[in-house]
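All protein chains but one are shown in place.
Coming up: chain A.
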Amino acid sequence: MGDENQSDDVSQAALDNVKENEQKENGDAVKSDKIKVDILLKATGNAPIMKKKKWAVDAEKPIGWIMEFVKKYLKLEPEEKLFLYVNQTFAPSPDQIIKNLYECFGTDGKLVLHYCKTQAWG
């Protein structure tokens, strides 16, 4: 399976609100109805590394939405689990709003999230 096909295989609905992080050369802000938060997804343990790691996500969405997105992107089986960690310390509740996490734990303009298929930091 070629890299360029990976995006196509992921459900379009899942990718609907997710845009690749883009730099605008002329510095204009991206016009958008919704505020986006930059996230960086890092694999941990023996989790597969995502080809595309940087994403701009709707700030009002719950973090569970990102969990589902990563599961689809990595093509995990329904019964396989995915754990998401902030600060390599705690697993946020799936209904926590991304904006809250970004405001409290974001660094250098992005929220870094570590993911793995088994419990990493308890």
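Methods note: a contact is a pair of C-beta atoms (placed from the backbone, for glycine too) under 8 Å apart; a residue touches a chain by one contact, two chains touch by 3 or more; residues count from 1.
The definition used in the following text is that contacts and distances are computed from a predicted model.
**Q** One chain of this complex is not shown here; going by its UniProt record, which of these names is it: "Autophagy protein 5", "Ribosomal RNA-processing protein 42", "UspA domain-containing protein" or "Golgi pH regulator A isoform X2"?
**A** UniProt lists the chain left out of the view as "Autophagy protein 5".
**Q** Check the options A:Ala47, A:Ile66 or A:Val86 and report the residue that touches the missing chain.
**A** Spelled out, the listed residue whose C-beta touches the missing chain is A:Val86.
**Q** What chain A residues would touch the chain not displayed?
**A** Within chain A, the residues that touch the unshown chain are 86-87, 89-97, 100-101, 103-105, 121-122.
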